[in-house]
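Here the complex is missing one protein chain, while the rest keep their positions.
As written, the chains take the letters A and B, and residue 1 is the first residue of each chain.
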Amino acid sequence: MDATSLRAATTALRDSAPLVHCLTNTVVQTITANALLAVGAAPAMVDEPAEAGEFAAVASAVLVNVGTVQQRTAEAMRIAARTASEVGTPWVLDPVAVGGLTFRTELAADLVQLRPAVVRGNASEVLALAGAGKGGRGVDSTATPEDALEAAGELARRTGGVVAVSGPVDVVTDGERVVRVGGGSPLLTRTTGAGCALGAVTAAYVAAAGDVMLGTVAAHAHVALAAEAAARIADGPGTFAVRWIDALDAVDGDALVRAQLS
Amino acid sequence: MDATSLRAATTALRDSAPLVHCLTNTVVQTITANALLAVGAAPAMVDEPAEAGEFAAVASAVLVNVGTVQQRTAEAMRIAARTASEVGTPWVLDPVAVGGLTFRTELAADLVQLRPAVVRGNASEVLALAGAGKGGRGVDSTATPEDALEAAGELARRTGGVVAVSGPVDVVTDGERVVRVGGGSPLLTRTTGAGCALGAVTAAYVAAAGDVMLGTVAAHAHVALAAEAAARIADGPGTFAVRWIDALDAVDGDALVRAQLS
Partner (left out) sequence: MDATSLRAATTALRDSAPLVHCLTNTVVQTITANALLAVGAAPAMVDEPAEAGEFAAVASAVLVNVGTVQQRTAEAMRIAARTASEVGTPWVLDPVAVGGLTFRTELAADLVQLRPAVVRGNASEVLALAGAGKGGRGVDSTATPEDALEAAGELARRTGGVVAVSGPVDVVTDGERVVRVGGGSPLLTRTTGAGCALGAVTAAYVAAAGDVMLGTVAAHAHVALAAEAAARIADGPGTFAVRWIDALDAVDGDALVRAQLS
């Protein structure tokens, strides 16, 4: 990931303001929309089956996050993912708590067949989705990204896309290359929805960058750098969440190239 | 809109603390409730069909916002709007993304027959609802309020109410008079739900003011003045959203008369 490409990804995001169709959990819709607005994208939450296909067809990217999935939204997610897959729109799958709950685990297993451009989750979720683990409890991960590296690579080769495993150091792989994104802040895990918002920001970057691996790495770098800036001035998890939105807005291409990539 | 009337509207709002029954989208429920509390109203979100009529019948005002509408909440919206219409309670229609999606466009076309006291939207949405345009993409507007002025006036004459078109300068019309509300801040469009919360604040003001045109203008002025105050001390869109709630609480009748009305 060279500096020129990263800079170009951020510029492309802000120039194109991609419309990100989010089918995401109700706990994090607000922070997800605000994070997308802050990085320069245009969010829209549409999860009624009667509208999901119509909207996915015109969106720049689609996010499917199963955090509070129910029968109705599961149907909308199937429609949106299928539509995105058919029309060639990149879509991101965030398998929240997959492995620990049967209904969503079966749904995610179906969705992954529709070849998401990116799967983004924690190590337990990625292990479960790849068939190599039983998942964690709720949104916590009891494994590390490095534990999930092999499963992530296998999953990426299966989908033909990229798999990103979040943790103290994020691991991003397309099944051949591996890029690690360091930095960030532990406060990201003390704020509900930061990881979920990262999935949405990834969708926006992938749409704008025109390269799935580059877009995914740039999104993770952007979120990590903003977290570092916010943590420096936050007094706790409440002020951190607010300052993180400010910082997502403030990070630009010049900042992005200072990300801790390896 | 003379200063005495505007002052009286704010005083009436704070004295009466109108109960605003909100059927609104899940992305913005929190900021909507907080904005209503900050201006002095009492919010309540009830969108189950089994409860919507019972609650609309006792509320001071009703807000119907179709942002994340689904089959169930569409039914609740029909019931609440019909009840409000029958018992003479003012209700506000916010036609989010109408024009761009078939399901909600058909719903909004039905709802508008129930004569909302106020329709509040962006120019694309108002043009679509009035039958004069195809809507924008998601919540963005590709037209300006002035572009929508004629359609807004026609729509207001049809409903017998007021139509407010949000933009850099808001346009409020009852089909005869036109009042423009300037000021505000571009940060309102970088924060999810500010426009949707304005719809709710409008419902509260209309209930308290006892005059639809006055209440609608006062609500837009209140929100714009609070946005200006928040923008002066915000470091970005995250801190802006928080400071805007503080400022909605701080704006009083003396402040309101300094609004940029024309």
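What we mean here is this: a contact is a pair of C-beta atoms (placed from the backbone, for glycine too) under 8 Å apart; a residue touches a chain by one contact, two chains touch by 3 or more.
For clarity, every value in this text was computed on a predicted model and none was experimentally measured.
*Asks:* Of B:Cys196, B:Ala221 or B:Ile245, which residue touches the hidden chain?
*Replies:* Of all options in B:Cys196, B:Ala221 or B:Ile245, contact with the hidden chain holds for B:Ile245.
*Asks:* With the missing chain put back, which residues of subunit A would touch it? List them for me.
*Replies:* Against the missing chain, subunit A presents residues 25-28, 30-31, 67-71, 97, 100-104, 137-140, 190-193, 235-239, 241-242.
*Asks:* Kindly note down the residues of subunit B that lie in touch with the hidden chain.
*Replies:* Touch set of subunit B with respect to the missing chain: 19, 26, 29-30, 33-34, 37-38, 42-48, 50-51, 54-55, 58, 72, 241-247, 249-250.
The rule is simple: only the chains that are shown with their structure count from here on.
*Asks:* Measuring from the mean C-alpha position of subunit A to the mean C-alpha position of subunit B, what distance in angstrom results?
*Replies:* That pair's centroid distance is 32 Å.
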